[in-house]
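Subset of chains shown; positions unchanged.
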Amino acid sequence: MNLSLSDEQELLREAARGALSRHETVSAARDALEGAALPDLWPMAVEAGWPGLLVGEERGGAALAPFDAMLVMVECGRVLAGVPLLGHLPAAWLLDRGGWDGVEAVASGERRAAIVPAQPPGDLDPGWTWDPERGKARVPAGGETAHWVVDAPGADVLVVVGADGAVSVVEGATVQAVTRYDATRGLGHVTLDGAGTPLDVSAQDAASAWYLAQALLAAESVGAVETCLEMAVQYAKERFTFGRAIGSYQAVKHQLVEVLRLLENSRSLLYYAGWAGESGPDELPLAASAARSVAGRALDAATRINISVHGGIGATWEHDAPLFFRRAQLSRRLVGGTGGATDRVAGELLAAA
Amino acid sequence: MDLNDTPEQAEYRARVRAWLEEHRDEAPPDRPPDGDEDAYLAARRAWQGKLAEAGLAGVVWPKEVGGQGLGPIEQVTVNQEISAAGVPGILDVIGVGMLGPTIIAHGSDEQKARYLGPMLHADEVWCQLFSEPAAGSDLAGIQSRAKLGEDGSWTLNGQKVWTTNAHFASYGLLLARTDPDVPKHKGLTMFVVPMDAPGVTVRGLRQISGEAEFNEVFFDDVRLDADAVVGGVGNGWGTALTTLMYERLTIGLGSEGLGYSAERFTQPIAADPEARGNAEVRKRLGELGADFIALRFTGYRTLTALASGQIPGPESALAKVTTVNAAVAGTDLIADVIGPEALDESSEWAYAISFLPGLKSAGGTEEILRNTVGERVLGLPPEPRLDKGIPFSELRAKEREATA
């Protein structure tokens, strides 16, 4: 029993924080809302070796574990960095599992991949479902256009999980780029014409890719919660009203502690998801869904509380708090939704009962 | 218990409705069309002028200052009929609803004669210059400073914030510190400030949506005449309390006025066969829907109290808490059902999602409202106050020290 980070993991995290700190990602998030182009952080990611984090060494990757990738996502989430790892990492992992020819270029980041994921069968629904027009997984796969696919715009390779969990590789699909509310999140409507190359992976692998995405999104959310809590605590120490720092009032203090409580619970579940991703595949559906569910709730609470602790100024365009709020609003409705993950927690518990 | 109009009320309502029926074609649209904002404002000013001439503005103002001398029930009747007719109401809700009554209560005869008529007809729109960046919940902690000159005029310096309509207002009612060496509630004075005076700068303050719904206003050596003082030098806090009472009243009667209702949040769910059969969606809709319906009847209760001569207390502030929280629950639900498309910036839902976090603090944070209600309504003991009886200048020094 030892949940402390290894020296390598500490290094990975420090390096990520350092690399990201050289970019003005938060103000870029604001500028992007007004149409400015986001800084291209992919070269930085490539230099850091992130594209190949989950690809085997013999294929040019770093052969690290999901938990390591989650550590990187936490750092990206802390600064709202628009690094398209949420789409790339599960895709690269599947391409590696399936022994796809071009995986080296994906691992090196020369080519960027994105997953068009599908939600694995659950206790109530025996079929695979995917995102139709909403951010939810509830219509059986088979439609021609997959909506709201994260990181699809600009991806060179799409890894598509279809009905019955079969996976195929699609190059050159038509992707309509869209932006919704959080301009740092690349989204696309992907039109599939069925002309993919089958990838030799199991349905279990396809399922793991879905849960990996849930865990990565949970980690990214944890990072954003950390920043919101730090911002709000700092302000609560500095802002005075009625002769006292506002953080000395229970109404403020207890809300901040509530964010901490949700953050600690989310962190605990990142460990679970990380462990399951490496050593406990049977528990991955429960672990990753629980992490997504609790981190999603934490993100929702943290971004709202951060604004309200700041009072009126927290709800202005020039403040950073709304940028995190925008992140929360969109994340909650992507890749099956926070609600879908919560439902899956129940489904896994019920199936095991 | 009677939800219906008395015969007199019904007659009044019929008259209001008839006038609106006859003149609705003269009304501008409720929201500016894309394009010329100046022209739109001019049309809204003209429309308020017509409403005022017809007796549909300043309903509760005394007759001697141009009002109708009627009661809150008639005011609500007018609001309801205007809403039912689908036309906009008056442009200067803040002036006519809150600042005018303050001048009526505390202003000099000259001030009443000079300002109230043009305010009522929207020839001159007003703005409220109370809030400051460093004085949020603690309104009395304002730092804008007016210094008395030897000639009896005042020189004003400072900054105000969250100022609605400042960019086209003619006048502002402003609270400034005139004596920093007495405890903070005592050294304040209320002034009328011409918004075109030299040294006044207005800057739009953008909200989450990107729209500038409020302004910041800066005062740089603005000269005010002696007769700009409203309610007496050093009496600013008492004068401001009148404004705040009318603000509460406006909010208390206007819970449906924010445009949120059970019906509005029901619509998108009714249109979605799967969502309308989903037990979790229904639970959330049922809870927030019941809250909105409760607000409607809380409004009727407030009105009943007003009609029998009572002034609604701080408990009507709780209606604001319910409104904001139910609306947040509603937008959360709708966006969960609709998905990312609800977050399109041009969607009414995205607009509401962006608007609500700011509304939570507007007009007093939820925390301050709960404090006030806990102390005034439930009679619970107050927080220990560390700032009582201490000169304002000394307080500020302490603060700087604590955060250094």
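All chains are identified by letter, namely A and B, in their written order; residue positions are counted from 1 within each chain.
Just so it is clear, a residue touches a chain if its C-beta (ideal position, glycine included) is under 8 Å from a C-beta of that chain, and two chains touch if they have at least 3 such contacts.
These numbers come from a predicted model, not from an experiment.
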item: Full-complex stoichiometry, written in the displayed chain labels; value: A x2, B x2
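One rule holds for everything that comes next: only the chains that are shown with their structure count from here on.
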item: Whole-Å gap separating chain A and chain B, where each centre is the average of the chain's CA atoms; value: 41
item: Parts of chain B lying in touch with chain A, wherever the complex brings them together; value: 131, 133, 136-138, 141, 161-162, 205-208, 210, 274, 280, 328, 335-345, 350, 353-354, 357-358, 360-362, 365-367, 370-371, 383, 385-387, 390, 395, 398-399, 402-403
item: Parts of chain A lying in touch with chain B, wherever the complex brings them together; value: 33-34, 133-136, 138, 147-148, 180-181, 187, 237-238, 240-245, 249, 251-252, 304, 307-308, 311-318, 322, 325-326, 329-330, 332-334, 337, 339
